[in-house]
Every structure is written in C-alpha cells, then in structure tokens.
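With one protein chain removed, the remaining protein chains of the complex are shown where they sit.
Naming follows writing order (A and B), and every chain is counted from residue 1.
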Amino acid sequence: MNSPLNALLVVVLALNLFALGTSRLVTVIKIVSLQGVLLGLMPLMIEEHVEWESLLAMGGTILLKGAVIPWMMMRAIREVEIRREMEPLIGFLPSMLLGALATGLALLFSKSLPLASEHTAPLLVPASLATIFVGFILLTTRAKAITQVMGYLVLENGIYIFGLLLLGVIPLMVELGVLLDLFVAIFIICIMVNHINQAFSSLDTRRLSELKE
Amino acid sequence: MNMFIHLVLMLAMPPLLLGVINKTKALFAGRKGPPLLQSYYDLIKLARKSVVISRTTTWIFIAAPVVTLTSIAMAGLLVPLGPFGAPVSFTGDLILFAYLLAVGRFFTTAAALDTGSSFEGMGAAREVTFACLSEPILFFALLVLARISGSLALGDLLHAPLDAGGQGDIASLVLVAIGLFILLLAENSRIPVDDPNTHLELTMIHEVMVLDHSGPLLGLILYGASIKLFVIGAVLLHVLFPFQSGSALLDWGVFVAEMLGVAVAVGVVESTMARLQMRHVPYLLIAAILFCAFGFVLLVR
Partner (left out) sequence: MFAAALALVAGGVPACCLSRHSVRAQRATSVLMVLGSLLGWCGLAMASFGTSAVEAGLPWHLPWEQRLSIGLDAIGAVFLIPVFTVPMLGSIYGLAYWRQGDHPENGRGVGLFYGLLAGSMALVVLARNAILFLIVWELMALAAFFLAGAEHEKAEVRRAGWIYLVATHAGTLCLLALFALMRQASGGFAFGVLDAGALTPGMVTLLFILSVVGFGFKAGLMPLHVWLPGAHANAPSHVSAVMSGVMLKMGVYGMVRMISLLPISEAWNGGALLAVGAVTGILGIAFAIGQNDIKRLLAYSSIENIGIICMGIGMALLGRTLHRADLVLLGLGGALLHVWNHSLFKSLLFLNSGAIIHAVHSREMNRMGGLAKPMPQTAWLFLIGAVAICGLPPLNGFASEWLIYLGLFQGPTTGVGAVALALIGALALACFVKIYGMVFLGTARDPLHGEPHDPSAAMRHPMALLAAGCVVLGFLPHLGFPLLHAAASQWLDPAGGAALPEFEEFAPAQWISAVAVGLVAAAGLGYALLRRRIRRTDAAVGATWGCGYAQPTPRMQYTGSSFGDVLVGLFGWVLRPRTSRPALKKLFPDRVEFACEVQDTVLHGLVLPVFRRAAAAMMKLRRLQQGRLDLYLLYLLVILIVLLSWGRHLGL
C-alpha cells in the first residue's frame, strides 16, 4: 500500500471537481497549477531512492506547471481582460456531476482491468482515467479559449499520472521532451489567444467558425 | 478525570473559538480586532439584559434556545475529544448524534417561524434546505469511518484514523476530511456559505432566524452555536490530526492547540474567500457530498 501517494491522488481528484465547478478563470488556473505541483511531487513517493535525473525531471515539472505556465496564463488573462467563463455549454453543476460520475466509474472500472498487482493498489489508474475525462469535459464544454487551454492541461496531467506507472522505465530525455512539447504548445496557444482576441474582440472559440468562407 | 475535563472544555472553550476566528480575521484585515475573550463578555452582558418578546410568539419562541442548546450539548457528550473516550458511548450513537443536531434545527427554525416575520421565515427556509444537503455529507463521512473501524459507536468510530495509523485508507480519509471541513463551515454559518457579520437581512441564514431573540435568549443561541462549532470541529480533528502520545496531559494540550488551529483555519478561509451567492451554496455542498461519497466508493470497491 502506498497511502501518502493515494492521499495526493484524491486531492488531485478533488481539484478536478473544483475546476469543473468554478466559473472564475483565475481560480481554475490556480487549481490546475496546484495540481501540477502535486503531480511533480508524486515520483518522490513512488521511488525508494531518488536519483538526480528524476529530481531534475521533477524540478522541471514543478517549475513549468506550477510557475511558468500559470504565469503565462495570468498574463494572457490580464491582457485580454476576462475574468469568468460565462456561457459554458453545460452548466457548472451538471458538468461537476458528470465529472463525479466519470470519477466513480473510473474507480469501479479500473478494478476490472487486467493490471499487474503493484499497479492496482495505488489509485494511479483510476485517477489518471478520471483526470483525462475531466480534461475532456473542460475542453469540450467551455467556450473561452483560456478555459480550453486549462482543459488541455488537465488532460495532460491525467496522461502524466498514467506515466507514473512506468516510472523508471521511461528515459529522462523522453520526459523532458514531453515537458518541452507541453511548454511550446501552451506558449503558442497564449500567442493565439492574443490574436483571437484582437481579431474578434472576444475569446469565444465558437466564433472561429466565422473564419471559414 | 478525563470526563470532567471533557465537560469543562466543551462548556467553557467554545466562545474562545469565536474570539480566535475574529482575531484572525482582524489580523488579516490589518486591524487590531476585539479581545480574544470578547465572546465571553458578550454572553455575560446578554445574560444580564432584559427580554423583548414579540406579540405573535408562543412558548416555542422561548423554549427553542433552551432545547437547541440542550440537544447540541447532548450531542457533544457523544463525541470523544482527542484520543480520549466519550462520556456517553454505545452502539448506534452516531445516528443519535446526527438527529440531536436535527432536534436543534427543528426548534430553531420553528421559533423563527413563530415570530411571523418574513425575513425569519426566509432564514428558516434556507436553513432546512441546506441541511438537506449537509446531512448526506455527515452520513457518508460516518459510513467511511464506521467501515474503517468496524464499530457503530462514535467513541470507537472516531478513533479509526488513529488506530488505522496511516494504512491504506488514507485516501478515503483525505476526502472525508475535505467534506467534513465544508460541513463545519456550512453547519456553523461561516463564509463561504453564510456570513455571520453581514448587514443585510436578505442575505443571512442563521443570523436572520434569531433577529427577534434578545437578552438571555440570544445569549443561549450564540452559546449553543459556538458549542456546535466546537463539537463538529472535534469530529473533524479526529480525521485531520489523529494524534496520541500516551501522556494524558500532553494529549489534552495538543487537543486544545488543534482546536484553536481549526478556529484559525476558519478565520483564514473567512478572510481569503468571498461569500458564495446563495444559489451557488448547493454546488459547494453537493461537491462535499461527492467527496465523501468517493471516500465510500474507494473503501467498498
């Protein structure tokens, strides 16, 4: 049993639901960055002896997800001057309930998966599935580009949790590569957000359909 | 001896918690704030005052503060403090605990309706409505603890986290702790659910129900409310910081410190969060239900 890890994972799950239930963009960014920091700490709980390589990866993750990306997002928000997600496709309460349902199903479903025994005791698999699903909900039901970015980040966090299962197998370079990819993606999206805002004076991605002829 | 300390703490300490909360809020706001013992002075002052009673009221209006205080104090006897046992403990007292709190709610809301004031009716309606959402939180939390401990007596059940000693159920306990903290805020009318210091009757929950109570009646109500904070705080502490050193004196000291810590935490939440819109309160409570329900699912899956 790896109970401190499980404790962190349920906090991650709780943060998912809060992210779904709030309408303030700043809160969502804070929640997701906190989630990133927690994820960064997790390798510490899994490995018995920590090597400098994984420490490097951890430090990179925490720095990027906990500081750099939130800072970029905050800047983006400040420049485009929006605070709240106003018109979600499904309301905040229903999306929260949907997320809860997904989490519950993930908990039940992961039990029936044919996993190695060392992978079933911690909640890694259900937490990963649930987080990925919550990311999808955020991506698909929110209209503002910023929230969609947050959804993308939550999705990535879910994948990261899954990656923890394979910790020690993945070479350092791959992990750093993933982080770099993420950073570049967010960077580009932040630039795009600015441009969308300039072009449409709104961040509603539904209006992008006006671009087609 | 421990039972005596239990009684003394339960009856004497609660108003101090209010003082600590207010002090914390004042420090956050950069004020000096009222003295820590201000709640005691207030209670003494109220006890000396005379009473104004509305013409429309019946005996319920006078009885409600007493009944509420008695039932909450009874509930407090069932909850063990720190690693010590509870004065009254038997199989099935966890349900009695929940229902004793409900007795208080029945009479408080009935007394509010007794005045015939529409504002107080509004407060009573909100109180019973939100109680419908906070009751499932409490029961899911109790279910998780009952399953971990295998006991249905609060005296043993709340010591489950202590006995489990950091074994695999931590995940459930973390979820339950989050749920119970929200329950603590909601049941004791704190921000973000209700603002105890608000000025507009339209936006109150608990304060508006007691608008017409004055003098010793109001004093009893405030005192009862602080005991409720203490009791639910004690339940939360079992999940949050299970601690036992073996030395009774040290344990009592740690318990008192922990309880003050809860008050500080409530003060911090009140200082840093805005109050939720009334129609958003159910979201928070439903989220808390979901957390505790996850805790249960994790255990039984």
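The rule is simple: contacts are C-beta pairs under 8 Å (C-beta built on N, C-alpha and C of every residue); 3 or more make two chains touch, one makes a residue touch a chain.
Just so you know, these numbers come straight off a predicted model, no measurement behind them.
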Shown chains that the omitted chain touches within the full complex: B
Sole residue of B:Leu7, B:Ala26 or B:Leu152 that reaches the chain not shown, by the stated touch rule: B:Leu152
Which of B:Leu11, B:Leu27 or B:Ile60 contacts the chain that the document leaves out: B:Ile60
Missing-chain contacts mapped onto chain B: 50-58, 60, 62-63, 65-67, 69-71, 73-74, 88, 90-96, 98-100, 102-103, 105-106, 109-110, 113-122, 124-126, 128-129, 131-132, 135-136, 138-140, 142-143, 146-147, 152, 201, 211-212, 216-217, 220, 282, 293, 296, 300
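In this section, only the chains that are shown with their structure count from here on.
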Chain A and chain B, separation of their C-alpha mean positions in angstrom: 35
Chain B-facing residues of chain A, complex: 1, 3-4, 6-7, 9-11, 13-14, 17-18, 21, 92-93, 96-97, 100, 103-104, 107-108, 111, 121, 123
Parts of chain B lying in touch with chain A, wherever the complex brings them together: 166-175, 178, 282-283, 286-287, 290-291, 293-295, 297-298, 301
